[in-house]
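A single protein chain has been omitted; all remaining protein chains appear in their positions.
Right after this comes subunit A.
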Amino acid sequence: MDHQRNKTVLILDHSSFFSRPSGVTFNVNVQNTDQQQADEVNNDNTLGMKPLWTCVVECVLEYCRILFDIFEDDALVTLIVTGIDQRDQSSWWNRYKNLSQCMDFFAGIQPPQERSSANDDDLLKHSLNEAITALCTRSKKQSSPSDSDYTNSGHIVLFSTFNMKRIEIIERDARVFHESHNHMALEVTDFVPLAKCDLTLMDIRPLDQPIPTTNPEFHSVTSILHRTLYYTQTGQMLFTRMLQMLLKQHNLALTTVTGIPMKEDVASRSSLNYDVDIVHPAEVHDSLRERASLKYWRQIKDDVETIVLKWSSASYDPENYYDTYSAFRFSPLDVNSRESACLTNFLLSGKCVLLELSNVPAECTVNINEYGDEKNLNTSDIDLSLAPANNRLFSHMIISHNQELMIHALAFGMNNPMSKIGPCYVVTDEKDHVSLNDLEELMDEVDDDVLEKDLRVDSFINLIRTTTLYPIDTITSGKIPIEDSLRLLERHTRRCPLIINETILFNLPAPMNLLTSLILREKLSDEDEGKCLMALKHIDKMERVGEALPVPNNFQYTTKVMTPKAKKDEAYRFLWREIDYFVRGYKESSDSHRRIYQNIVDRRKSEYEQDSSVYQSNKVDFVFPMDETSSNGMTTTTMAAKREKASQENMEKPAGRVWSEFSDLKQVLAANSLRDMWNRKQQEKRAPEFDGRTEYPPPRVVPLYVNLNNKTANVPPTSSLPEKM
């Protein structure tokens, strides 16, 4: 799609010939239903005659307009008027960036003089040389080193008046120029040799002069240089020739959108149908060609071929994703006409129009009824029921993207009229590694509403909003914006649960939600830090007061005793564990994060002491507490993190603590996973033994072995042996 574009140079002859009247008139009469006005229609006072120059400028601007509409910056068009000095010779392809600049160029040019000057031919020759220079000059795309293999081709369009001799001279000149330039290009780096050059001559004649032929004449001057000659009268014919030339040179095509309903005026209810012609790259019609020969939809309109597609009023939902597979810019042919304006405004307002194939030739389709056996065909499936009733085929979609009109080709067929991915894809299937039983279960689909209840959709939607992408115009060097989005996603998913049931922290109302949202920031202001600490204090207070926590319905309590108090206590313990875990994940972000984390660590120590009384009165059984992160597929990392945590906490504990009572165990259990606790217990049980062995002969060892020694001392080994014997 992004193929290299041809360059185009338009040369306008500014000689006295073009000051002649063209025969095309213009009328400044105000059109009114007024009788008096009607009498004046042919009055000399209102009628003016356009000079040939005006006609050519109109035609050239229309040519440029379509190019700019469709190719934008890539239009690569430049204008040369004979005898008008182009001051900046280097910037051929940046000179005219849009239609407005082309118009400014013409606004600065005086109309041709009526007196002829002797050197008109020389001026034309000079312009031709300039044109070829321009074609050999690098365009912006060519100057980038990656496009070294760019084939440099271009068009020169010359609007003038010709006779056979003049044509010969021009051909010769063009040949000499391009050959010399191609030679030059070998030496000068600024130049690229021309691989192909099409010289189009437009022989302009006033309306009253007949033209010898309406067909263009072709002539190959050299293998590189080809000449085409069009004879044309001014007015409509010039416009048609221009269009034919434009379509051919830039591989464009016309589509007629037919049957556009338009209200005649606000009062009348009836609407008339209109046609609007649009110009777009010819590739748009490829999808039709795959279906059947284009001849079925082709019409000839004013000597130009067009494909007729029907406007369809099928409803369009901009928030749906249609199955389109190509998109091209288009431009209305008669842009300022009422019908075109109506269509474009409709589209620019964000609406969309589907274009329908009016008739699909029978030989290109399969009529199911014709080939089938009726009894086999009346299936329960929707496919068939659609086919005869809905015989409409939507092939294209016209729509505006950011104020740009685009035509999309749709993937179309009888069964997917809206070109969604077809109903054929009803699936719940698997690779073989899932057992058959599983598969059968998979067959029934999950209700979306059920899903919504369990998953933390709202928080994920927040994440979506945070990382919703928009284009950035100015980027700071070395930074790729989309990577910022990836970083954001990473931060936001680092320590957040996916499922509602697994969290209390994220279900808490203000001010705790401040903590969860602020911590995610990369930097915290003092104020933010204060807010977070406030939030922690708040929880503290809540806990003291005994406020109920928003525990999710399916929260997996680990207490056996299901008294409300036990539940609440556990909920708080769980909450603190969650907070600890959550903030820990971000403590490396900044000093503020670290301070908040430290605050939690400090706070938790005091928590236990206060809490210890509560646990003593409860009989608690433990089940592996639901870990909030086990859900998101990073079990291994969390395990590692936990192990790390466990060992960290071991360091903090006083060394010689003995786990003699189960109630002590419970304290730790309350805030830790059983796995952590188990590891710790095992380690700490073993710890004294190791100490004993390593610190040999420490005084501590002695008491441990005192009884043993006493026993052995009381019962002498020598005497015991024979006793046993």
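Keep this in mind: a contact is a pair of C-beta atoms (placed from the backbone, for glycine too) under 8 Å apart; a residue touches a chain by one contact, two chains touch by 3 or more; residues count from 1.
In this text, contacts and distances are computed from a predicted model.
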Which of "beta-aspartyl-peptidase", "Ribosomal RNA-processing protein 42", "Importin subunit alpha" or "Integrator complex subunit 14" is the UniProt protein name of the chain not shown? "Integrator complex subunit 14"
Among A:E217, A:E404, A:D540 or A:D580, contact with the omitted chain is made only by A:E404
Residue touching the undisplayed chain, where the options are A:K7, A:R65 or A:K587: A:R65
